[in-house]
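Sharing a structure below in structure tokens format, with a few things to ask.
Of the protein chains in this complex, one is absent; all others appear in place.
Order as written gives the chain letters A, B and C; numbering starts at 1 within each chain.
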Amino acid sequence: MIDKRVASMAEAMAGIRDGSVVLLGGFGDVGQPDALIEGLIAQGASNLTVVANNAGRGRTGLARLMELGRVRRIVCSFPRSRGSVVFEELYSAGRIELEIVPQGTLAERIRAAGAGVAAFFTPTAVGTRLAENKEQRSFNGRHYVLEHALPGDVALIEAWRADRFGNLTYRESARNFNPVMAMAARLTIVQAQHLVELGTLDPEAIVTPGIFVSRVLHVPYAQAKE
Amino acid sequence: MIDKRVASMAEAMAGIRDGSVVLLGGFGDVGQPDALIEGLIAQGASNLTVVANNAGRGRTGLARLMELGRVRRIVCSFPRSRGSVVFEELYSAGRIELEIVPQGTLAERIRAAGAGVAAFFTPTAVGTRLAENKEQRSFNGRHYVLEHALPGDVALIEAWRADRFGNLTYRESARNFNPVMAMAARLTIVQAQHLVELGTLDPEAIVTPGIFVSRVLHVPYAQAKE
Amino acid sequence: MPDTRTAPAGLSRSAIACRIAEDIPEGWYVNLGIGIPTLVADYVPPEREVVFHSENGVLGIGPAPSPDSVDPWLINAGKEPVTLRAGGAFVHHADSFAIIRGGHLDLCVLGAFEVAENGDLANWTTGRNDAAAAVGGAMDLAAGAKRLWVAMEHTTKEGAPRLVSRCSFPLTAPACVLRVYTNLAVIDVTPEGFLLLETAPGVSFEAVQERTATRLHRPQTAGSR
Partner (left out) sequence: MPDTRTAPAGLSRSAIACRIAEDIPEGWYVNLGIGIPTLVADYVPPEREVVFHSENGVLGIGPAPSPDSVDPWLINAGKEPVTLRAGGAFVHHADSFAIIRGGHLDLCVLGAFEVAENGDLANWTTGRNDAAAAVGGAMDLAAGAKRLWVAMEHTTKEGAPRLVSRCSFPLTAPACVLRVYTNLAVIDVTPEGFLLLETAPGVSFEAVQERTATRLHRPQTAGSR
């Protein structure tokens, strides 16, 4: 029987190594795998590269992981937002590396990794400092910049419903980066609000098929947002 | 009121010009916009480039359009299948141009057009004659070939349910090329089995949002497959 | 000679948003940036169907919910709670930016620090050396939307013009802005430079010109007077 459900956080986090590239779903707090981030904090892996839209806020979750010195490098589109105090401190002190990527380029680079595309030409950032020192080329009279696939060793994903195959649906705008990140990592770990029987998810409405998913941990809402 | 529904085939086909690149959904007969192809035959546009997975079969539909001499060029992955008699005749006689594209590269080139990506590096076809004379490059020790976006002037799409915004769902394996082609054309024309009230399609399960759709024609099943 | 020390008030932020809303026809798919642009949606009458898109994968955003009916799973790109209209749909981030980059949005309205007379936009960072500036989706929107309009105050709080011959801040995208709505005027970006289309009530051409760091053109009809 295919059964990707795991019974404990320890089992969910098993095997995440120092130096991993970790893709973190979510846009702000919505669709962010809060429980799995806590699990990663407890698990202990360090020297991580984190790929996420934002650089955390407050002193919990991703911010806490950074504050503990476990994140060597962050790749994101919007590091400096209200409450990103830990990032600001670390960055000012030169204790964290940062790669700024336009949000759409970030999403497309992650998708490219999941889709086996090594690199692609995008018009975003042409003529700006984010395209400096990057290869550029014209197609049909328009300028494009070459961007590379961004794969992860691990993806931490928040889903709404999951079955034992790892088929997933999301809730509203919590979908965001989660489906593309789920495609792009060697080890995709999901926290799901609801576990459902195999066959109850509509095959027309599954957003992430289980082929992209390694492990599913049941994390009901109240626990995730406590 | 946004209302993309059209009342007649003539209205659905209005403005398709000679020389257009026409993206045709479907994989074999499934998900193929049969009624719209008949409409295109009646509409009269010629000197067309058709992008489709297959090159038609029998003497109806796409095969008929080709037999009438209206297709100058076809871009597909699988031209020579059981019953592709018209294509075989025209191709042998040198009366139709052919570009063979691996099926996944075809889908990705169409998606790239819809997504504003000008070109991308794929491992498919490296070391084969379909990559001859194409730019190649290594990334992380693996070889890739550069493939270009393939946009359409017109896309003809078959959907299962549609609302007046042009939001679409598909039925089972009839989904195939339809959602990616819907993204990639300036004029996207849909034949839908069912028209439904706005708000009845689940926003979590809409596969093609209406932003990609120009016109919707109601073509109930019996009529489409007659 | 007009008194340039006293700035004309012109339109309020809400009034700028309202003015922009007037120019958005039914049927457009529109992305609204943070700040004045977000206010635009409130001034499109509900019977005029416009579909609002948000970078985080929402099509068909409706008005803000009442405080007691907030759905924490449904936010816009500014991370504020929103609602979904009938006909709305959710997509993931790669599809959401395929919509943006693929040229499917009829319009994007963004705020700006500066707009240059060739349409260059600077709206993401004021410091050339600020390597940690947050870009978000601004560059994708500026490069991808069919039309880009800017909504901003005509000058900084200190009175420095934001409409300039050449941007002093790092660019978001070159030659992308088509039109600028400010508290003082509506101005098109044309091959000849800035073209003043209208001024706010009680604001003269000269008052706008004085607060603009490059030449404003007048429409041909005005020029023949």
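The rule we apply is simple: a contact is a pair of C-beta atoms (placed from the backbone, for glycine too) under 8 Å apart; a residue touches a chain by one contact, two chains touch by 3 or more.
Bear in mind the structure is a predicted one, so any value in this text is a computation, not a measurement.
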| item | value |
| --- | --- |
| Partner chains on view for the chain not depicted | A, B |
| Options B:K4, B:R70 or B:R111, residue touching the unrepresented chain | B:R111 |
| For chain A, the residues touching the chain missing from this view | 1-2, 111, 113-117, 163-165, 167, 183, 198-199, 201, 203-204, 206, 209-212 |
| Positions on chain B contacted by the hidden chain, ascending | 27-31, 77-81, 88, 91, 98, 100-105, 107-108, 110-111, 122-130, 170-180, 207, 225 |
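Everything that follows uses one rule, which is that only the chains that are shown with their structure count from here on.
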| item | value |
| --- | --- |
| Multi-chain contact sites of chain B, meaning residues that touch two or more partners | 115-117, 203-204 |
| For chain C, residues that touch 2 or more chains besides their own | 84, 90-91, 94, 97, 100-101, 144 |
